[in-house]
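The other protein chains are all here in position, but one chain of the complex has been omitted.
Up next, chain A:
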Amino acid sequence: MSSIWIENSEMEDKRKNVAIKLQTIHSRLVCVCVCVCVCVCVCVCVCVCVCLKKGNVVLQNTRSHSSSDVGAVDAGIVGSGGQRNSKMSVLGVSSLSRCGLLALRSPAGVAVRYAQTAAAPVAQPRIKKFQVYRWDPDTPGDKPRMQTYEIDLNSCGPMVLDALIKIKNEMDPTLTFRRSCREGICGSCAMNINGGNTLACVLKIDTDISKPSKIYPLPHMYVVKDLVPDMSNFYAQYKSIEPYLKKKDESKEGKEQYLQSMEDRDKLDGLYECILCACCSTSCPSYWCIADKYLGPAVLMQAYRWMIDSRDDFTEDRLSKLQDPFSVYRCHTIMNCTSSCPKGLNPGKAIAEIKKMMATYKEKKAAAV
């Protein structure tokens, strides 16, 4: 592939050399031919392609000859090949009277060739409708409503967050939503788009223009404004499971790392990546019913993450804290959480593992007593 590119640039250099030579020799012919050029420009393009192919064939033949030389320097091969090529091409060019024009117009010919490859036709604007939930409590008497915005997808980034930012920048600066990283790692832009909870910065805009995109805040959460949910209950529940390392012997704290085997570290894969976006918890119907007592899949997955961390000593305490009919046992394996997680994690499985651990822990406790 690279050799073909080199040949093309050699072609251009060779063409320029030819042009200079022809200008000196055939100056009069040139003046006459300029007038004729204007009428036959279409045919000239065709001839460019023809000449290119001819020249390429010529080049390959000469290169095969030159490569057989032993101990020939690359530069030398190129130089000799170029000279031979230029002579061959002069013959080829002069054979056709119009190709003299071509050599003259070689910069123009090159420009035409570039124009053919580079020009793209101006696209039709693709207008997509976005229906966005709006509510401003600071405006007295305002009721929640849906507002429709139209965006041309050709001038907008691919993700839903790009569309929302474009709406905020150009159409309606009062549209309020949370966002930070724009790459699916912070969890701020979690919202309900077309019925599913995801991150707006990760979900591509559905390019089907006939259907509007519907954007709502996270379901069954109190709304602070427009698309911003009140996450204080969610964060309070996360705080209640004590999501930090607790050790019985605190004397070695801060001195060096607590070591862990590779098998133990592998147990944490798929649990630590949670970004606490609350997409899973707000898709769980049990969490909709009892948001204050049932902890929800996100928080329970983090509780499980700390339970199975081999460096943590308080596993039994963590399990006993969840020992009531509401914190864990409101989960009925509906599995909405796993299907809505934007990071592809599996909170449903983590909750099942917690239930298993709770069962064995109860047995142990019963056996001890």
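The rule is short, and it goes like this: a contact is a pair of C-beta atoms (placed from the backbone, for glycine too) under 8 Å apart; a residue touches a chain by one contact, two chains touch by 3 or more; residues count from 1.
Keep in mind that, in the parts below, contacts and distances are computed from a predicted model.
Q: Leaving aside the chains you can see, what is the UniProt protein name of the one that's missing? Options: "Vacuolar protein sorting-associated protein 33B", "Complex 1 LYR protein domain-containing protein", "Histidine-containing phosphotransfer protein" or "General transcription and DNA repair factor IIH helicase subunit XPD".
A: From the choices "Vacuolar protein sorting-associated protein 33B", "Complex 1 LYR protein domain-containing protein", "Histidine-containing phosphotransfer protein" or "General transcription and DNA repair factor IIH helicase subunit XPD", the unshown chain carries the UniProt name "Complex 1 LYR protein domain-containing protein".
Q: Of the listed residues A:150, A:230, A:264 or A:363, which contacts the missing chain in the full complex?
A: Checking the options A:150, A:230, A:264 or A:363, the one contacting the hidden chain is A:230.
Q: With the full complex in mind, choose from A:222, A:258 or A:326 the residue touching the hidden chain.
A: A:222
Q: For the chain that's not shown, point to the residue among A:121, A:141, A:195 or A:254 touching it.
A: Selected residue, touching the omitted chain: A:141.
Q: In the full complex, which bits of chain A touch the chain not displayed? Write them out.
A: That gives, for chain A, the contact residues 137, 140-141, 143, 222, 230, 232.
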